[in-house]
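Just below is one structure, and these are the notes that go with it.
Note that this complex is displayed minus one protein chain, with the remaining chains in position.
To keep things simple, chains are lettered A and B as they appear, and every chain counts its residues starting from 1.
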Amino acid sequence: MPGLTFDHVTKVFAGDTVAVDNFSLSVKDGEFMILVGPSGCGKTTALRMVAGLERITSGTISIGDRVINDVSPRDRDIAMVFQNYALYPHMTVYKNLAFGLKQRRVPKDEIAIRVKGVTSMLGLDDLLGRRPAQLSGGQRQRVAMGRALVRQPAAFLLDEPLSNLDAKLRVQVRGDLKRLHQRLDITTVYVTHDQVEAMTLGDRVAVMSGGVLQQLGPPQDVYDLPVNLFVAGFIGSPPMNLLRATSRDGVATAGDLSLLIPGLADGEVVVGLRPEHLRIAEGDQPAMEFHVEVVEPLGDGVIVHGSVAGQLVTAPSGTQAVLSPLPGERAELTAKFEPTVRPTPGERLRLGVDPAKAHVFDARTGDAIARTG
Amino acid sequence: MAASRVQRAIASDHTVGWAFAFPAVALIMIFGIVPIIWSAVISFQRTNLLSPPVWVGFANYKALPDDPLFKQSMVHALIFATLFVPLSVAGGLFTAIALNRPIRGVRLYRTAVFVPVVVSTIATAVIFLWVFDPHFGLANWLLAKVGLGPFGFFESPNGALYSVVVMTVWGWIGFDVIIFLAALQGIPPELVEAAQIDGARTWGIFRGVTLPLLGPVTMFLVVWSSINALQLFDEVYLATNGGPGTATYVPVFYLFRLAFLQGVAGYAAAIAYVLFIAILALTVVQLIVGKRMVYYSS
Partner (left out) sequence: MSATPVLDAEPFRDADLKKGSRFWLSPWHLVLLPIALVMVLPLLWMVVTSLQTLNETRHYPPTLLPNSLEWNNYRAVLQEAPFARWFLNTLIVTVVVVIGNLLFCSLAGYAFARIKFFGREVAFVLILATLMVPFQVIIIPEFLIVRRLGMIDSLGALILPNLAGAFGIFLLRQFFRTLPIELEEAARIDGCSRLGVLFKIVLPLSGPALATLAVITFMWTWNDFLWPLITIYNPDHMTLQLGLATFQGAHSSTTNLLMAANVLSLLPILVLFFVAQRYFIRGIATSGLKG
């Protein structure tokens, strides 16, 4: 039985803005599903529709096998963690956690037990008597989660819960969240614009843009096999390099790079190369000449910015499906090497490309072109 | 070198600071601080504001407990405040909640509620003298339609004070509404959403989230309204002139008459100070009780 289902859900705001367009998604029971995309892609709206905070224009949302379109938020058996936590400022941590249970007339002793269970799980035992204003950002975030968990909901909704934390805390809480989910196994829908969070946390990832679901799948699949230019450019950091190319007789040519791709139709295409898949050329790999400009050592690797012959293309964002080539004679390219490689600015290198790791997209539609290689 | 020292002094923060602050500070000293002190001095004197004053020590203050008119006016002020404050604050909150709904025409309703605040106390009194006219007024006519009245309103010894309450609530409730409305709209919507998801119904949200967050504003309005209620003057002067008889005598009205119509200014100053202390005491009590209530309500 699915945990949560979106069935052709559409949301149109007053003024004819389509925030979510014919969105269909099935979250398995106990699955950690991530909705990821840039601002305005509709992910938060989709989440709020599950919560009942936005009305559904058309389509249905179900929890379990119960359609909840017209059910009020309090009766949907869901719990939500807001981006700004939305803790009741005038209540202590204990009262914040107990509020929902009190509203549902849970007996006092049971409330105490459940709250205690959650606080020990989240490490909040010492903070029960404090008010939100007296807590740090990380502590507030945990209280917000505790408030949601204490209700033992059927579905757990999180709206960018890590975005207000500093970088170090974010990494730590990410791990905590994952551990929590493994332990509790609640159906979870998590919204974020950060693709690193999406990749590390999700069982499956739903990439959204312009209100439309672009791709759904486990994080590794979305990384390895992006279905269109948007997903290719969005997932992966540093982002994938996209070069304009012409394909003729099974060979795609971008600048001085020639890739043999059997079965490729003639026409305008885009070649996608992930920075981490570029190496110093060996043997007679397909290669291109790379002028090094900026070197950024990371410690565990080195990012090198430079240029190659050819034309760069921007990944579409939002509702754009058609790509626009950037002006200039050379294309800016980013590569990521092992830390042992130490290029210097001004140096010229030959970069090798593994054809199996190169992506090819139709220049007109942006869709990935299936290859046999 | 002396010239640059002078230049430095002129440019120094102390000089500039005082140059900026001087006009306002001087005005407030002359027309604020000095009168506060001088008023205390006058309260120890007997004076009609024309001939030289005579020092009488605490005599004015000692005379207060035996002055039936003073006691009456204090009682009236307290009755008035006890009615005015809850009616305007609670009524203001209720109206603000109603006005916070996204319904058609709410802007018109809001304007209707706000306009009386802009109407001056004098104009309000003139209007209500007419509305409350026992023979030809709108009030008795409307009340007759529901089987009540006729009432004497300002001309009734028992009803005059309550009529003043009605008139002043009409004139001032909009003030409370504006402030409550702003406070309501300052409540972050996520808090209400979180409460909805937590399972609270409308009343639960109101009691658990909205009302506690309105605590500070409510306290402010209670204190503010109380202070103003105890200082009632304009409406009484115009609508009832303290009457009928002395049924609507209030402290400020009494001391005004004493000082500027009867030439008993020293005594009037004593009354003013006693009233001031009473207001101060009441405010302190309200703040203490209020702080405790606002804390416990969560």
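Criterion: a residue touches a chain if its C-beta (ideal position, glycine included) is under 8 Å from a C-beta of that chain, and two chains touch if they have at least 3 such contacts.
Just so it is clear, the structure is predicted and the values come from calculations on it, not from any experiment.
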| item | value |
| --- | --- |
| Which residue of B:V119, B:V192 or B:L211 touches the chain not shown here | B:V119 |
| Residue touching the undisplayed chain, where the options are B:Q72, B:T95, B:S163 or B:Q196 | B:T95 |
| Residue touching the undisplayed chain, where the options are B:V56, B:M74, B:A247 or B:A272 | B:A272 |
| Contact set of chain B toward the excluded chain (per top definition) | 13-18, 20-21, 23-25, 27-36, 38-39, 42, 49, 95, 98-99, 101-123, 126-131, 133, 135-138, 141, 170, 174-175, 178-179, 181-183, 185-186, 213, 217, 220-221, 224, 227, 231, 233-234, 237-238, 251-252, 255-256, 259-260, 265, 268-269, 272-273, 275-276, 279-280 |
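In this section, only the chains that are shown with their structure count from here on.
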| item | value |
| --- | --- |
| Distance between the centres, which are taken as Cα means, of chain B and chain A, whole angstrom | 57 |
| Complex interface listing, chain A residues touching chain B | 51-53, 72-74, 78-80, 82, 84, 86, 88-92, 95, 99-100, 103-104, 147, 151 |
| Chain B residues within the chain A interface of the complex | 188, 190-191, 193-201, 204, 208-209, 212-213, 215, 297-298 |
